[in-house]
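Missing here: one protein chain of the complex. Every other protein chain is in place.
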Amino acid sequence: MPAVGRNVLRKEGTGKVTGAARYVDDLSFPGMLHGTTVRSTVASGRIRAIRLEFDPSGFVVADARDVPGRNVVALIEDDQPCLADGRVRHVAEPILLLAHERRESLLDARVAIDYEEEPPVFDPAASPRVFKEISIVKGDLARGFEAADQIVEGEYVTGLQEQLYIEPNGVIAVPENGGMTVYGSLQCPYYVHKALVVLLGLPPEKVRVVQTETGGGFGGKEEYPSILAGHAAILARKAGRPVKMVYDRVEDMLATTKRHPSVVRHKTGVRRDGRIVAMDVDVLLDGGAYVTLSPVVLSRGVLHATGPYRCDAVRIHGRVTMTNTPPNGAFRGFGAPQTQFAAEVHMERIAEALGMDPVRLRETNLFRPGDTTATGQTLGEDCSAGAVLRAAVERTDFDRRRRELAGSSSGIGLSLFFHGSGFTGGGEVRLASRASLELTATGARILVGSTEIGQGTRTIHAQIVADALEIPYDSVEVCEADTGLVPDSGPTVASRTCMVVGKILENCALEMKRRLGSLSPARYLALHGPLVVTREYEKPAELAWSDETYRGDAYGAYGWGCNVAEVVRDPDTYEVRPVRLTAVCEIGKAIHPVLAAGQVEGGTAQGIGYALLEEVVVRDGRMANAQMTNYLVPTTLDTPPIDVILLENPYFYGPHGAKGIGEMPIDGPAPAIVNAIRHLGLDVREIPATPERILGAPCISR
Amino acid sequence: MKRLLDVLREECGLTGTKEGCGEGECGACTVLIEGVPVNSCLVPFAHARGARVTTIEGLNGSHPLQETFVSEGGAQCGICTPGMILAATVLPGDAELEEIRTALAGNICRCTGYEGIYRAIRAAARARPRQGDPQPASRAEPGADAER
Partner (left out) sequence: MRTAMSRLTLVEPRTLTEALGILHEDPSRTPIAGCTDVYVNLNFGTLPDTRFLDIWRLDELREIALDGEVLSIGALATYADLIRSPLVEERLPILAAASREIGGAQIQNRGTIGGNVANASPAGDTLPVLAVAEARVVLASADGVRRVPFNGFYTGYRASVRRPDELIAALEIPQLSGRQWFRKVGTRAAQAISKIVMAGIRSRSPRLAVGSVAPTVVRLPETEAVLAAGGSIDAARAALAREIQPIDDVRSTAEYRRRVAENLLARFWRETA
């Protein structure tokens, strides 16, 4: 019986329900010290003096001078120091590291730092520094607007969002074999590996990164672990002993990356019949103090900024700028939730302006196979925008329900969205990801750098390999994500682990099957010795993309989604509560239906928090509510029943037709909920739509 | 004044109990004291003296919830799972959805949207109806308990 498409027993399940799974804070090494970070308390300035106000005996103290290699967090640009060297650019910037055998002793280690403060930049629109600017142009915008009967304009705002994985960031650095091994809670072991090689000035083979069981990531453990691993490694090198650094919740919230805040402006030309004829979109993201991943977040943001709608005259302009706040970074969706929130609330406003039914408006404009996107990509038969919209409207009896609720204290709204799977444009080519498959006496062992962070990586990879090799699922083992053992399969991000890495593995398995011929694994090993098949990402020949012009096939495939949200408003407290959320997602193929539904349910719940609850309060560049008591994520009582419908329209180059799934579910809930609030007659254009914002929202004039 | 959480993790080596926030908000450190769910990050060890404390290890992998949390998608990253399962053990077998939601409102899961957790609890109830036996987990094998 094939494994794909069935709910086989998860490879990574048992340890998590028995307590046997070891997360980084559950590990200890002989002679291990505990490390802590002394951070900036000002947003911008020069460091004048650092004074240790404690007896340093028994402590290891490290600063920028202790960096043996280059003092940078190597990522896209090397502008972020691992430890501040002379000046600071955001609150919570790491300056000094301390380690001690007793964690408690670190609490008494007072360090005074004198700054010469400089005026900080907090407004991204007024920032003197642009990290990245991207323009996408299609057709003739001026002529498009000339053909319009009406022009609708609007500005839409989204706030910071904290990933709030329940396990905070943590690593242990262990000096060994003349090099450094780091164990940690992380998504991308080879990102950390690359950063440590540069920071420590060591040859690659002297650095080893091992992912420990990871208690959630959502992007928050994509790039951040590189700086934390660097800190632990600097201390461990100086101490000559293992050093553990595990953040508490406050430090994790104050210091680590969050979703970029955005301001998106739309100006849209539309004809009386609802046809959109011109789209002009301006995207501004707040990058924080250093570049980190901001250019790529902006890229995904602008590539999704039109929403899933065809238009022959499009201009999208995006920029991400510097502010003196902690760097913003990867978070599930990666720019697309921001821009699609704007696009979908704007669509609702166009429908209101035309007096048109919101479903009809979307039907009129949605992408169909053969349509071209803003970058000129021609969509294939796996384009499912119409199918997900129809399924959601039917499932919820949307038209009838919308009429029934009109004028009541309940509202219903929808959102239509898409999400590119895998890296943007030429990104997958540059990554050149590799995966390996090793023959074992009873089957095969998977060797990939992809990490299990809750999504079920090991399970789905094993399913794909089992079916390609035509062996039982239980005969496939999965090696731990240890850079000493597995090749670089690229980062575990961007909804690429199934579609991209899974496909490479499938190719490995097919080649292994050819090599085996009619021999059993045991027989092959006896006759020919060990067999390891390694394959690299192969770009589908017809995909073409230019980073210079931003023209071409931005993504190999897109997932398609439609959300319908029903909300109820309390007229006295201005609270809006979601009562039901329907999520239709077209994902190519559900390799493991329970895991796939879990991705949609979880992403949807995070989207509900993004829409209504999750507000990072920033004062003077510092998160003022860095506690779980005051940064509110949805509990059981805040999360309505989530009705998931998975549709499958296969992508030719995905394993069994699979596309990406992990990120897309978070794109839809915020606009669907805000559109349901608009159905209540309230003009909300900013999230989170907290009761305080609802109170201030004007009524929609009809 | 040591926290029960630290005694369990550092002195008993029972690392299945997790710390997510240290402020009683996330519920990842939930254990049972005499069958009653508490946040072990807010309990002084002194309050567990002489009491039966049940951690995830004390369920011995044999509680029906431990199977259904895997099969129904109740666990994703797993960090909230031990606390979530322990909090769910006190639910009666015939608990309605609203009762389940209320009982678990002190356990935050960031991965599942809770749907998989509800499925797991209902599936476990079907596997072993437990009416009239509201606190089975506190009767776990004594050898696996951290008794002090």
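Details
In this document, chain identifiers A and B correspond to the written order of the chains, with residue numbering beginning at 1 in each.
Following the convention adopted for this analysis, a contact is a pair of C-beta atoms (placed from the backbone, for glycine too) under 8 Å apart; a residue touches a chain by one contact, two chains touch by 3 or more.
Quick caveat, the model's predicted, so the values are computed rather than measured.
Here one chain is not drawn; of A:Gly269, A:Pro634 or A:Gly660, the residue touching it is A:Pro634. Considering B:Cys41, B:Leu59 or B:Cys80, the position touching the chain not shown turns out to be B:Cys41 (whole complex).
By the touch criterion stated above, the residues of chain A touching the omitted chain are 104, 107-108, 248, 250, 571-575, 577, 613, 617, 624-625, 627, 629-630, 632, 634-638, 690-692, 695.
Against the chain not displayed here, chain B makes contact via residues 1-3, 6, 22-25, 27, 30, 36-39, 41-44, 46-47, 87, 90, 102-108.
Just so we're on the same page, only the chains that are shown with their structure count from here on.
One inter-chain figure worth recording: chain A and chain B are separated by 30 Å, centre to centre, where each centre is the mean of the chain's CA atoms. Chain A makes touch with chain B in their complex at residues 7, 9-10, 12-23, 25-26, 163-168, 213-218, 248-249, 453-456, 594-595, 597-598, 601-606, 627-629, 633, 635-637, 639, 641-642, 644.
Residues of chain B touching chain A in their complex: 9, 14-23, 25-26, 28, 55-57, 59, 61, 65-67, 69-73, 75-82, 85, 100-102, 104-116.
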